[in-house]
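Note that one protein chain is taken out, while the other chains of the complex remain in position.
Showing chain A:
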Amino acid sequence: MTDAKTLTHLQRLEAESIHIMREVAAEADKPVMLYSIGKDSAVMLHLAKKAFYPSPPPFPLMHVDTTWKFQDMYALREKAAKDAGMELLVHQNPEAAERGINPFDHGPLHTDMWKTEGLKQALDKYGFDAAFGGARRDEEKSRAKERIFSFRTATHGWDPKNQRPELWNLYNARKKKGESIRVFPLSNWTELDIWQYIMAENIEIVPLYFSAPRPTYEYEGGLFMADDIDRLEKVMGYRPEITERSIRFRTLGCFPLTGAVESEAATLQEVVQEMLLTTTSERQGRVIDKDAGDASMEKKKQEGYF
């Protein structure tokens, strides 16, 4: 017997995520990987490539689009799918498009229509029975209690008080027709783990995570990037005052909803350094968690949000 070799935390996290993905590929009828183009999605996609190498991952990538993402995100989306040899599906809620739902006029409805409803439509449309998501348990309180295999009813509802027990590495993927499972292979990763892994594995992420001079405007006390100034003007009714600042993003979502931070961190090392020295939590830049008090994410998840 050889001397014991202690696996590092990143090796163990990687092995666990790969195990989870293979279980889904083996037990689900029609899995899909939800891809939001953020850094967590990038890590999840990289792990999928590793899990099934030398085969390509045996499921498509799907982006539930709100039409309000950053241009840089759309660019990486196409490239990442191509590099992985995976089919890319993009779904935009036609009803939200028709009603011109946007983050300024419609507030929480924007997230509800484009993301929650859009996701449910897309899953129903293709009949996916298992969907991977890149959520982590360290992100938010109700996520800390969600299972890795999270069961959803035929109407995509989540019942936090009636979750299936999850023991050892044995996942129960059984369900009736119409029901589905959301699977979170990154459940046990923290934000620092994600960054370290991106660094160790040289994973390509959207350049917006790194600081650069970018056009910005202020809105209700937050700092935002004017990614598409003409569209902003149309929706806001006025042309916001644009200032060039050195900014970057800690999370990426819809550009009018994702707060920027002023920063000089232009490399991975500097970004991690800044993150470790910072004193506010990751999701603070996002407006979504706050619109219904403390339990807002839990409520959204019950309604079918990822």
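By definition in this document, a residue touches a chain if its C-beta (ideal position, glycine included) is under 8 Å from a C-beta of that chain, and two chains touch if they have at least 3 such contacts; residues count from 1.
Convention: contacts and distances are computed from a predicted model.
Engineer: From the names "NADH-quinone oxidoreductase subunit I", "Multifunctional fusion protein", "Cytochrome c oxidase subunit 1" or "Transporter", which one matches the UniProt record for the unseen chain?
Structural biologist: Its UniProt record gives the name "Multifunctional fusion protein".
Engineer: Return the single residue from A:Arg22, A:His106 or A:Arg231 that touches the missing chain.
Structural biologist: A:Arg22
Engineer: Any idea which of A:Ala154, A:Ala212 or A:Leu276 touches the chain not displayed?
Structural biologist: Touching the chain that is not displayed is residue A:Leu276.
Engineer: In the complete complex, the non-displayed chain touches which residues of chain A?
Structural biologist: Chain A touches the missing chain through residues 1-2, 4-16, 18-19, 22-23, 25-26, 49-56, 137-138, 141-145, 160-161, 163-170, 172, 174-176, 187-188, 190, 192-193, 196, 199-200, 269-270, 272-273, 276-281, 284, 294-295, 298-299.
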